[in-house]
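Note that one protein chain of the assembly has been removed; the remaining protein chains are unaltered in position.
Letters A and B mark the chains in the order given here, with residues in each chain numbered from 1 onward.
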Amino acid sequence: MTVCYARRYAPLVTMPASSPTAPAAPPPAAPPALADATASDAALRRFLHGLPGVDAVGLEARAAQLGTRSIKTTAKAYAIDLAISMIDLTTLEGSDTPGKVRALCAKGVNPDPTDRTVPKVAAICVYPDMVATARQALDACGGQDVKVASVATAFPSGRAELGVKLADTRDAVAAGADEIDMVIDRGAFLSGRYMKVFEEIRAVKQACARAGGGDAHLKVIFENGELSTYDNIRRASWLAMLAGADVIKTSTGKVAVNATPANTLLMLEAVRDFRAATGTQIGVKPAGGIRTAKDSIKYLVMVNEVLGDDWLHPDWFRFGASSLLNDLLMQRQKLTTGRYSGPDYVTVD
Amino acid sequence: MSEQSGNPGGAARTRLGVAKTYKLFVGGKFPRSESGRVYEVTDTRGNWLANAPLGSRKDARDAVVAARKAFGPWSGATAYNRGQILYRIAEMLEGRREQFTAEVAAAEGLSKAKAAARVDAAIDRWVWYAGWSDKITQVAGGANPVAGPYFNLSTPEPTGVVAVLAPQESSLLGLVSVLAPVIVGGNTAVVVASERAPLPALSLAEVLATSDLPGGVVNVLSGRTAEIAAPLAAHSDVNAIDLAGADADLAKELETAAADNLKRVLRPADATSDWSADPGVKRMLAFTETKTVWHPVGV
Partner (left out) sequence: MSPMFEYAPAPESRAVVDIAPSYGLFVDGEFREAAGGKSFKTVSPSTEEVLAEVAHAGAEDVDAAVAAARRAFASWSALPGAERAKYLFRIARIIQERSRELAVLETLDNGKPIRETRDADLPLVAAHFFYHAGWADKLAHAGYGPDPRPLGVAAQVIPWNFPLMMLAWKVAPALACGNTVVLKPAETTPLSALFFADVCRQAGLPKGVVNILTGDGSTGAALVAHEGVDKVAFTGSTAVGKQIARTVAGSAKKLTLELGGKGANIVFDDAPVDQAVEGIVNGIYFNQGQVCCAGSRLLVQESVQDELLEALRRRLSTLRVGDPLDKNTDVGAINSAEQLARITELADSGEAEGAERWSPACELPERGFWFAPTVFTNVTQAHRIAREEIFGPVLSVLSFRTPDEAVAKANNSQYGLSAGVWTEKGSRILAMAGRLRAGVVWANTFNKFDPTSPFGGYRESGFGREGGRHGLEAYLDV
């Protein structure tokens, strides 16, 4: 009924169903089908509060049930490689140095030095001041097609004045970031100032424009752990999608509750419904806490069964992770050799 | 039952008492039997007391319709409200204690003192059940600690329309002892009065009619128990049957018929039932359904 609600909200506009395409369009305002929803603060509030509720127990039960899928042999091999190719290999520490970032880039391009058939990761995710380093390092080791993602907007708290956030974003884009992972203002969201959050996302989206044309791909982080309820996560999802997010992302990895199967499932449902309502396909990125191959495969199962093939691609689904990669590699080695691997047979970052 | 007055004015002439025409009680009204038939009711020594309506299968049908119509509002009334109405029945009965004492004495061949004691017990039984209306749910229901994030509550609910075959021997106390537990929880009843001694039951209907009890909650039929009970036991819109007033053969026949729509059946206790004993909760629970409601617990 989410779709229905969205449709009823703007009954006069119909959108052709689109086939998934890589996000390259200029930053839109709200998709035309839902333009009314963002016409005013009150309209936005009505729209978000009119979305169907989420029953927490039912949502978690469904996520858990999908988690019982048994992915074996060829399916497992497929899933492991797909998961590797979807990783935003991340380092977001105060102690990061160019050396650390270069090591991570090398790992992202060549995850398993003993096996060149392992796919590259999707992106390297760093703070803005490391973007240039990362880009250079990737280019230097054959990773031209690996993206550089940068967190921005006073990550992870987002507690800065808008001008600072935009400057943060422009810096990262100017330094060569392909993707910007912004955080929303959770304080504004939780106090009901949805339009402020909406406008801020739009402003950041504009700041993603590159001097030479095109723009960086915008991922909007909700920090689900701070939004606290599933109803809030569904509202935040629609808010961000209306504001022009290319990808919606669960969390920063910096708070106690990060990506969970349930909150990711809810976001998958949101992008499914958003495409049905507007024709626009949005990506999803769970981040934080996904450490094992087994866990990542559960997420892929959810994508497969909720969204299907259209989203089973690094353009549309990412894992924000660091230690996950090594576990995927060990599982991959196990599939290849038949023997269990160990931490000494994968590289430390 | 006829009654002759004394000689109040000391005048020479004797006043002829006004005899009552006993009628059925259906839907809050007092109709004659649809069949137009009556039968003679006598005291235990064979003296004529009155002509009682000889209820028919169509009377039974009408009573079920009335009971079904009354079920929604009665089961939907608050327990407090039902309790007050049952207590009101006790109050009204208390006010007609003398009349019922005489009727019970005649019906059961008891001394006035013994009959009065049974009437008193019947009044007290209404009071006892009146107090149960808002407690049986707490006693019989409750929360269930399921192994999951669910609120889970079981509640007893009334079964629906209950056919009650009143005990044959205990014309008032026995009747009240089977009727009150049926209606206190929200069921409605079609009562088949004691075949041989129906007059206290028919008089009780007059009490019920003046006790704020909504019409149709209790319907009282008199006549041949087997004749009236058979269509009730087979009736698809009757949910349960209390066989207190049936002998073993009739009980088996009725229980068999009751299987057609899976009525709840309360089998007759043995013939020596002591209606003055503490009734416990069994009769109330026999005509309740346990409903269990689940709901997830989550934010």
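What we mean here is this: a residue touches a chain if its C-beta (ideal position, glycine included) is under 8 Å from a C-beta of that chain, and two chains touch if they have at least 3 such contacts.
None of these values were measured; they are calculated from a predicted model.
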For the chain not depicted, the shown chains it touches: A, B
Of A:Ala154, A:Ala174 or A:Leu312, the one touching the omitted chain in the full complex: A:Leu312
Option from A:Val121, A:Val197 or A:Leu300 whose C-beta touches the chain left out: A:Leu300
For chain B, residues in touch with the removed chain: 139-140, 142, 144-148, 150, 152, 154, 159, 239, 248, 251-253, 255-256, 258-262, 264-265, 282, 285, 289-296
Absent chain, residues of chain A that touch it: 1-4, 52-55, 57-59, 61-62, 68-76, 78-79, 81-82, 269, 300-301, 304-305, 309, 312
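We take it that only the chains that are shown with their structure count from here on.
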Rounded Å distance, chain A centre to chain B centre (Cα mean): 70
Residues of chain A defined as touching chain B within the complex: 55-58, 60, 228-230
Residues of chain B that touch chain A when the two form their complex: 148-150, 296-299
